[in-house]
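The complex appears here minus one protein chain, its other protein chains still in place.
Coming up: chain A.
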Amino acid sequence: MKKTITCLLSAALLATTPVKADTLDNVVDRGELRCGVVLDFPPIGYRDASNNPAGFDVDYCKDLAKALEVEAKIIPVTWSERLPIIATGRADVVFGATSDSLARARTVGFSIPYAIYFAQGVVNTDVEINSFEDMRGKRVAAALGTVPEQEWLKIAKEWGEEDLYQSYQSENEVFLAVSQGKADIGITTNTAVKPITGQFKTLKEGPRMPWTADYTSIVGKRMDVTWLNYLNLFVTHQVRSGRYDELWGKYVGDNVPELRIPGVMY
């Protein structure tokens, strides 16, 4: 009898003793996954004709919510809000083409890469830029604080052309500046080139930039290792199930980039 009571008491104690919950527990308990998504980045994140969030990242958020059996909540964020929304706990993850730089990884947690981009130019139709070398002496624009900006500034410094560089708050303003002739070429990602050149008659496809591919990851809290592990598993499942290919094909087109890096073991 004594043993039974002790066992029951222990079980009751275990059931009521709070264990430190992580994001994974919180999301499951809440029944809602809050995703910060950059909607200024077609076709990866944008608003459709009915003004609803759409794109590759939006569907990835919905897939993650489905895997967790919870509801997905899309929170539109700007490029500069991607860290504060995680640090302040307003979102559980950020899908926002976030480059997994080692400098940023000292502040936030990254999953393994879930999408890869290449930097490419969009050029004003009145300007002749056919190769990367043609960019010498031209006015170049990019969005403030993005990887293309950082990479371009290294080259501009080498060429002594930092004065010709213009940075804008968002990619939309970069495209507007190039289409108006304020800048000759804007640097963006390969995925954005087609929808943007289709939208602006004064823009055409430009050359690919010479720097390496931009590996982007899902962002979570740096200290929340179990959550980051779950995100890694989610990324691998998306690839294994063919969903990655399907969504990339739907929003971007063929030539689905290989997420593996040869010679690297994850």
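Odds and ends about this structure:
Methods note: contacts are C-beta pairs under 8 Å (C-beta built on N, C-alpha and C of every residue); 3 or more make two chains touch, one makes a residue touch a chain; residues count from 1.
As a convention for this text, contacts and distances are computed from a predicted model.
Between the listed names "Transketolase", "MBOAT family protein", "ABC transporter permease" or "NADH-quinone oxidoreductase subunit H", the UniProt record for the complex's undisplayed chain reads "ABC transporter permease".
Within the whole complex, the absent chain has one touching residue among A:30, A:104 or A:204, and that is A:104.
Listed residues A:28, A:75, A:156 or A:176: the one in touch with the omitted chain is A:176.
Among A:46, A:95 or A:168, only A:168 touches the chain left out of the display.
If you put the missing chain back, the residues of chain A touching it would be 79-80, 82-84, 87-89, 101, 103-104, 106-108, 141, 144-146, 149-150, 166-169, 173, 176-177, 180-182, 221, 223.
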